[in-house]
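What you see is the complex with one protein chain gone and the rest in place.
Moving on, here comes chain A:
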Amino acid sequence: MSAKQKSEAGITHDGLFFPQERLHEIHDQMLFIRRFEEKAGQLYGLKKIGGFCHLCNGQEAVCVGLHQASEPTDYMMTSYRDHGHILARGSDPTAVMAELLGRSGGIVKGKGGSMHMFDIDRNFAGGNGIVGEQVPVGLGFGFSSWYKDDGRVTICIMGDGGINQGAVYESFNMAALWKLPIVFVVENNQYAMGTSLDRASAETHLFKRGISFKIPGMKIDGMDVLEFEKKMREAMEHARSGKGPMLVEAITYRYRGHSMSDPATYRTRAEVDEWRSGRDPIARLQAQMIDAGLATEEHFKQKDKDIKQQVAAIAKDAEAQPEPDVSELWTDIYNDPIENAYPYPGKVN
């Protein structure tokens, strides 16, 4: 094989070429998120992670596809199901784990927990706990790009339950009215807690929800990372070129319950299996790469071992951190805390 041919090894999907190294990167990111979430689930079971903990097992292709299709300068925000997205974005996984554990080195100093992860250096703006709340906030980020003409696109993610909030339509209207550079992404994982899509939504084709605002919609298979990235790039291009917002519906599935406290009895085993074994995004990419002669089964086995070890080490490092200093209770509320603002018994000095 000549050097030139070698550098061209990869997979062409629907006209978009994915070179070998990038396929590995994409795969490893998805697998890392999968194993990270499993570890989080385990630590939750051990009561080391508290509160709510929403895992994204099954949805990794959406997390990674969004990241791959965007620039580091683009803005991104999502709901409480945020671990996968912030990891895909490249944030320090030890800091993310430390946050889950409520440790001093947490990505937001232990003040947010599972639902409120932020990374300003990666333009990741949450981590928001109120269903739909992040959508008007995303509108504002998009507005800022329009105002400053900075060429950035905002990726504003919501769930199939969240899209029914009124705030979303207020935002759709303004985003389209002013042609703001925003891609609204609906992670349609079929359920909002225990409520299936068809029990909550009159129009279940969610990509059509922007029609009355003249927002074009795209429905994408969110279990196929290459397909997802390809289409998502088109959506980003649309928004970046000044044509206004785009609505992307990613068809996906969460393998676990809504949160760690949800046994998900509202779904049949057969249904879960159909997605898990039939459509799993990681297994699918592995098969594609093996078919294309870009990797072996052995390689993936070894990779999995390595990543599991890596995640275990991360968890250990995070757990070894102390809890936040008690003085942190009073910080990050105001920029200039007023003297005597907290003169009450119980004040921590």
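Of note:
Just so we're on the same page, a residue touches a chain if its C-beta (ideal position, glycine included) is under 8 Å from a C-beta of that chain, and two chains touch if they have at least 3 such contacts; residues count from 1.
Keep in mind that, in the parts below, contacts and distances are computed from a predicted model.
Per its UniProt entry, the chain excluded from the display bears the name "Pyruvate dehydrogenase E1 component beta subunit", taken from "ABC transporter permease", "Pyruvate dehydrogenase E1 component beta subunit", "Tricarballylate utilization 4Fe-4S protein TcuB" or "PLDc N-terminal domain-containing protein". When you scan A:G65, A:P93, A:G127 or A:G244 for touch with the missing chain, the hit is A:G127. Of the options A:I11, A:I33, A:L139 or A:L285, the residue whose C-beta touches the omitted chain is A:L139.
Check A:P93, A:G112 or A:P181 against the missing chain and you find that the one touching it is A:G112.
On the side of chain A, touch with the chain left out of the figure occurs at residues 75, 77, 106-112, 116, 118-120, 125-130, 133, 135-145, 147-148, 166-167, 170-171, 173-174, 177, 331-336, 338, 340-341, 343-344.
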